[in-house]
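Yeah, one chain of the complex is gone here, protein chain that is, but the others are all in their spots.
Right, chain A next:
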Amino acid sequence: MSKKFNQQQYNNTIKEYQPKPALLGNCLKAFLVGGLICTFGQVLTELYMNFMDMSEKEAGNYTVTTLILIASLLTGFGVYDKIGQFAGAGSAVPVTGFANSITSAALEHKSEGIVLGVATNMFKLAGSVIVFGVVAAYVVGIIRYVIKLIL
């Protein structure tokens, strides 16, 4: 039996053959694109506040909605997955990434019909985000409540 390549060692042996992910480059790209998306969001909020006479809270809701709309359109036009390949977490973490996960799943399952295709599968990827979002909010809420009782 061969020495360098054997079944037990295989996953270690092949590491030298696998191209290394460009960690620093990927982090920078994610930082830049993620930052750009957030800056764009801030610009939108300012515009809504200054030109449409909204409070900061109202403007925030409109900003999120606008970003979701843009991300969904970009997904439909086949652009968002290319941004995602470039930016990684930079375009996955903001709300635009959430919108992309829902829109892409909805598009993918369109051929299976509105109810069992689109509606059933829409949250296939985003479902876990919602579950953990709700659970985390609940846990943090309880902690906050307990601290408030103690103080």
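Going forward, contacts are C-beta pairs under 8 Å (C-beta built on N, C-alpha and C of every residue); 3 or more make two chains touch, one makes a residue touch a chain; residues count from 1.
Everything that follows uses one rule, which is that contacts and distances are computed from a predicted model.
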Undisplayed chain, where the name is taken from the UniProt record, one of "Phenylacetate-CoA oxygenase subunit PaaC", "Sarcosine oxidase subunit beta", "Stage V sporulation protein AD" or "Microcin ABC transporter ATP-binding protein": "Stage V sporulation protein AD"
Touching the absent chain when the full complex is considered, from A:M49, A:V95 or A:L125: A:L125
Where the unshown chain meets chain A, residue by residue: 2-5, 7, 10-11, 14, 17-19, 21, 26, 75-76, 78, 80-85, 87-89, 91-92, 97, 100-101, 103-105, 107-111, 124-125
